[in-house]
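Here the complex is missing one protein chain, while the rest keep their positions.
Presenting chain A:
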Amino acid sequence: MTTASLADRATTVAARATDLSKIYGQGETQVVALDRVSVDFRQAEFTAIMGPSGSGKSTLMHCVAGLDTFSSGSVRIGETELGSLKDKQLTKLRRDKIGFIFQAFNLLPTLTALENITLPMDIAGRKPDKQWLDSVIGMVGLADRLGHRPAQLSGGQQQRVAVARALASRPEIIFGDEPTGNLDSRSGAEVLGFLRNSVRELGQTVVMVTHDPVAAAYADRVVFLADGRIVDEMHRPTAETVLDRMKAFDAKGRTS
């Protein structure tokens, strides 16, 4: 892929939330998880969502990814408006357009690594693109582990299978929910490296929720959430700058 086309794609938006609100409960017990959040996730960009616990970062990701419903506002994936979709259509959208990497329970223990990777295509009843599949598997370095079941793989290898699964169906956007939360730092670095490479080399769009400044440093952009609102944004982050920013939240949290 040429730099020019990458630049072109970067200008288009893969997913967009506009005035997105999510409110739990009613009256006295009402909790505002997301408060009129507007954010764009551009194509071929690696975005990290950060914030203290309870800031709404996971909720934001779940709503944008079509995993959760929202109270008001709108969410678009590509050209599709999520608010109007029924469960069936949402399921289909997730299947065809979105890839997921969760913190844990990413894989079905009864399926082999390869079967896990092709599971979304199996569900859709599509044949995987052999060449693409091979290159994805090659990239995550699992070629000799394809016949193994998850129980026979290390935690890092399991997450690599999850990354391969997310990439294999060439989704428009991949969402990660603390994808390195359960990994040691070396395995975590590997997984994050694959995600960054998929953005740089393959033009994939990735949005990742994390609380780890080191993980966030792999992203092109960091969006900071606090109390259900976007409070800051940072481009080309480093672990240090992110950590400093987070410390500011903590200080604010303590003083207020």
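As a working rule, contacts are C-beta pairs under 8 Å (C-beta built on N, C-alpha and C of every residue); 3 or more make two chains touch, one makes a residue touch a chain; residues count from 1.
One rule holds for everything that comes next: contacts and distances are computed from a predicted model.
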item	value
The complex's invisible chain, by UniProt name, from "Phosphoribosylformylglycinamidine synthase subunit PurL", "HmuY protein", "DedA family protein" or "ABC transporter"	"ABC transporter"
Option touching the unshown chain, where A:Leu111, A:Leu146 or A:Leu202 are the choices	A:Leu111
Residue among A:Pro120, A:Gly156, A:Pro179 or A:Gly228 that touches the chain left out of view	A:Pro120
In chain A, positions touching the absent partner	62, 67-68, 87-88, 91-92, 94-96, 99-100, 102, 104-106, 108-111, 119-120, 122-125, 165, 177
